[in-house]
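Yeah, one chain of the complex is gone here, protein chain that is, but the others are all in their spots.
This part shows chain A:
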């Protein structure tokens, strides 16, 4: 009874499998799995199964398709063997490291040449010890930066400086410190620029202008001024073209008159400027003059009109009264009728 049941179940399995086959569900079986190289990391499957050349020539497409199918199926079979996670309803697989070696996209970077400082440090055995940014400043009793703005131990900010024994008593010690600082800054800047020029393999002139491919108008005028001056007598005897003006680029800072100079001459200069300014202001009020002219014209026209006016010809009752005589001016009102002077 039990055996028959097992047999029955087995037959059930067979029927299911045969049904599946009948329904043409494609199999996941791959023949010749050994010759398919898989690289899950790159999702790469290489099928190295050999095919018969004659067969290939006859059924090219079908053979290619079956080869591709085998390779792809083998790849997916191996992928499903990897640990699967689920996230938001999707199956995720972490791909392993790729086995195929890829060539470089870009050439190998060149090693940077050590800088002058690096070479020096190497020879001297100087190590790069980390120093803290803030340092304790005794006079102000607080931590201040080691370098930079509002630094600790800033000797240019001392309000009292002892004059050393061997120094000139009339020397300005404060000024001395300031100039020393300026010189250090300038030296540092020069070194930096030289480093930059060296690293970029560009030439930097000591004085004057850097050579450029396309000089601007400003650059050209500066170059002209420099060339004009670059003679043994510093441009004193270099001729200028007939209409050439002296250049603005003297290389000097803008110079002003001294604050307490000659007040008298200053006044004269200012009065001159005032004259030129007053010239610009028109002395005649144009609108007023124009209006006056117009008014004059109108008045003249009005007078001319009055003189040409012929006396009104009087008719009827007025004529009987003798009012129509030549030379008599017309006009008047009811009250003056008959009463006006004749």
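Here, a contact is a pair of C-beta atoms (placed from the backbone, for glycine too) under 8 Å apart; a residue touches a chain by one contact, two chains touch by 3 or more; residues count from 1.
Simple rule for what comes next: contacts and distances are computed from a predicted model.
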Per UniProt, and picking from "Electron transfer flavoprotein subunit beta", "60S ribosome subunit biogenesis protein NIP7 homolog", "UPK3B protein" or "Glutamyl-tRNA(Gln) amidotransferase subunit B, mitochondrial", the hidden chain is "60S ribosome subunit biogenesis protein NIP7 homolog"
With the missing chain put back, one of A:19, A:157 or A:267 would touch it. Which one? A:267
Need a quick check: the contact residues on chain A for the chain that isn't drawn. 256-261, 263, 266-267, 269-271, 273-274, 276-278, 280-281, 285, 287-288
